[in-house]
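Would you mind keeping the following structure in view while I ask a few things?
A single protein chain has been omitted; all remaining protein chains appear in their positions.
By written order: A and B. Residues from 1 in each chain.
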Amino acid sequence: MSETNNRIKWGMVIDLDRCTGCGACVTACQAENNVPLIDAKGFAQGRNLHWLRIERYWEGTFPHVRARFLPMLCQHCSDAPCEPVCPVYASYHNPEGLNGQVYNRCVGTRYCANNCPYAVRVFNFFNPEWPQPLDQQLSPDVSVRCRGVMEKCSFCIQRIRGAKETAKLENRSVADGEVQPACAQTCPPGVIVFGNLNDPDSHVARLARSPRRLRLLEDLGTEPSVIYLKGGGHEYVG
Amino acid sequence: MEILGVFGSIDQAVGAVDKLLDAGFEETRITTLSSVPIPEGALIDSGYRRRFHRWTLAGGVLGAILGFSLAAGTAWLYPVQTGDKPIIAIFPVGIVTYEMTMLLAIIGTLLGMLWEMGLPDIERHAYDSELADGLIGILVCTDQEESRQHAAELLTAAGALRLRTDEVPE
Partner (left out) sequence: MSTSAEAVRNAVRQNAEMLSSMERPRWRWYLLAFLLGAVVAFGLYAFTVQVTTGMVVTGINRPVMWGMYIINFVFWVGLSHSGTMVSAILRLSHAGWRRPILRGAEAMTVFSITVGGLFPLIHLGRNWVFYYMLPYPTQYGLWPNFRSPLLWDMMAINTYIIGSSIFLYVGMLPDLALVRDRSSSWKRLVFAALALGWRGTAQQWRAFAKASTMLAALIIPVAVSVHSIVAWDFAVTLVPGWHSTIFAPYFVIGAITSGVAVVITLMIIIRKAFRLEEYLTPLHFDNMGKLLLAVTLLWSYFYFADVLTTWYGHEPIEWEVFSFMASKYGVLLLIMLLGNTLLPIPLLCIKKVRRSIPAMLGITLMVNVAMFTERFLIIVPSLSHKNIPFVWGSYFPSWVELAITAAAFAGFALLYTLFSRFFPIVAVTDVREQTELLKAEHQLGRTRLDTLVEEE
């Protein structure tokens, strides 16, 4: 499906050279999107609900060990394997390149989670509860999902919609950098950059042309919209 | 109007059929009743020609149309983009069409078979419950009472264990 230059294609660049693994993006995402909280026991059982996770890989042997951090989120693939397998169209492709998840349509077959090679989709195993006073900080722009529903990173679609509505009221197009997902907004070293990949002058499009660019599991042909920039140490040869 | 003669075995029933045919009864008005299928021609030629296959075919065609409408039609009417797959994708449409074709072909076969057999049959007929125990029945359909009486005499002469009719008992 070719997209004209007039249409927006949302994309994200994550600079692995800058990532310190601090996890601020994870916390921001949880706060912005009403992601339920899981305790350590649930985590160990594989029930965690992180929309965005920091993957940590250890390289080398002692004493030359180093950790690599890989923020992993929904890649919003152009040829998403999770979309055709949903029997009820709860997972579908948005014209602006997002992989949408419709919570009130999801019946919970969990087929999409199986078919996601990045394993970024999470399932609500129980009805969420937020211990007080965290129940006061739920975002009104994002629905709270009940149990039995799949969810995942939405590129903060509520913020995208908000920016588009503001722009429409002011009779202009969305400016570069106007849409900031919670993770991009929060990241201290500026690892995450978000914008319109179809606009060649946008920050994200310029970064995406970097010689350090890399997409995960590219040989599977999923065509992700998240582009990583290689880095993380002087020994890394680009 | 029907008259049924119950016989102990096929060999005994053969005599009855011979007598009936000699007396001028048409073979199409005579049939056998049994609890196991008797090979064609052993007693009578049933004159059966299979016609239910038209129902099977009709069911298959209807199923193909229905399946295609479901898979391709609904996708065309209400398109939702998923992955890089086309809105009307050949393999899913083929599979769904195939399943509906087979389903309605099977249902068509059932309905066609029932129609050919004349079932469900709620009319009163000549019948004997002991046919279940291996007895053979020779059934003669007639239009007039005299023919029926004649057939009854022939069946009795051939050695029928008993006679049954489709008359309502007094």
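Simple rule for what comes next: a contact is a pair of C-beta atoms (placed from the backbone, for glycine too) under 8 Å apart; a residue touches a chain by one contact, two chains touch by 3 or more.
Since the structure is predicted, the reported quantities are computational estimates derived from the model, not experimental observations.
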item	value
Listed residues A:V35, A:L98 or A:V149, member touching the removed chain	A:V149
Which residue of A:L52, A:L98, A:V122 or A:L229 touches the chain not shown here	A:V122
Chain A residues that touch the omitted chain in the full complex	45-48, 53, 55-57, 70, 72, 81, 84-89, 105-111, 113-115, 117-119, 122-127, 146-150, 217, 220, 222
Touch residues of chain B, complete complex, unshown partner	7-9, 11-12, 31-40, 43-44, 46-48, 50, 52-53, 56, 67, 70-71, 74-75, 77-78, 80, 82, 85, 89, 92-93, 95-96, 98-100, 102-103, 105-107, 109-110, 112-114, 116-122, 125, 127, 129-135, 137, 139
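Just so we're on the same page, only the chains that are shown with their structure count from here on.
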item	value
Separation of mean Cα positions, chain B and chain A [Å, integer]	64
Footprint of chain B on chain A - complex, ascending	1, 77-81, 83-84, 86, 89, 91-93, 95, 223
Contact footprint of chain A on chain B as seen in their complex	80-85
